[in-house]
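These notes concern the structure reproduced below.
The complex is shown incomplete by one protein chain, all other protein chains being positioned as in the whole.
Entry: subunit A
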Amino acid sequence: MKKTAMLSTLLAVGIILSSCNTIENDTSAPQENADSSIGLQEETDAYKQFALEQMDQFVMETEKFVTAVKNGELEEAKTIYPLARMYFERSEPIAESFGDLDPRIDARLADIQDEGLGEENWSGYHKIEYGLWVENTTEGYEDIADQLLKDAKELRARVETVEVTPDLMITGSVDLLNEVSTSKITGEEEIYSHTDLYDFKANIEGAEKIFEILKDKIAAKDADLVNELTTNFSSINELLAKYEDGNGGYISYLELTKEDTKALSEAVNHLGEPLSQMGIIME
């Protein structure tokens, strides 16, 4: 998400700044980059392939969405909206690597305002979401839609250039769950459409894909961890299945009770703890 992207930019700056002050101070720092790519080329290639496929679909679905908006097909646009976004959410560790593009596509108004910017700087999916669900219209959103498609295509092109590392995958899978924990579970991602459960599902699928790719490598180090993760992924998928709407989608976030969100949140945390151990393949 934009917020994360901006944060990581800030963090990077912070690291650069602080490194000036702490010269050779920390001898206990882990050797993160040592041998980080050894023997994992196949896996990183597979993940990049996955991300590119998702991006291809994302562009195609965004095109359909944009067409519906421009044709004034309100209901059609509302139907496509959460589905198109899932391709983005699944490949988020890569999609959000571009600090300028990610906010243009995926910023919420609150993210823009946090930056001290005004509504006029707001674009992308969530702006159109506001039009569709709050103003109940597509009118006046044609230019935003055109820009969105351009941005989506640019994103697809730039993903080609991303260097996928094992670190990106391992960190990315946990980040996907953190996204769920901090914004999807609270309904803060889709505040107008309340389609948060679609993003939720897509984030989980994105994390699960990374696990699937790394599974054999993890099994070589710790077979129990693979079993635990397999079980926990299926538990959370079963839990999410309870909230399917019967038409291939999910019920509105507003229909979830406090007990529902608590159960979902606990399942995410139970999955996240062992998921964070996938880094043992780097040993």
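Simple rule for what comes next: a residue touches a chain if its C-beta (ideal position, glycine included) is under 8 Å from a C-beta of that chain, and two chains touch if they have at least 3 such contacts; residues count from 1.
Here, contacts and distances are computed from a predicted model.
Asks: Missing chain's UniProt protein name, "Branched-chain amino acid transport system permease protein", "FtsW/RodA/SpoVE family cell cycle protein", "Deferrochelatase" or "ANTAR domain-containing protein"?
Replies: "Deferrochelatase"
Asks: Can you work out which residue in A:76, A:228 or A:260 touches the chain that's missing from view?
Replies: Answer from the full complex: A:228 touches the omitted chain.
Asks: Per the definition of touch given earlier, which of A:99, A:187, A:249 or A:279 contacts the omitted chain?
Replies: Touches the omitted chain: A:279.
Asks: Who touches the missing chain here, A:142, A:167 or A:260?
Replies: A:167
Asks: Over the whole complex, note the residues of subunit A touching the chain we left out.
Replies: Residues 28-32, 36, 166-167, 170, 228, 232, 266, 269-270, 273-274, 276-283 of subunit A touch the chain that is not shown.
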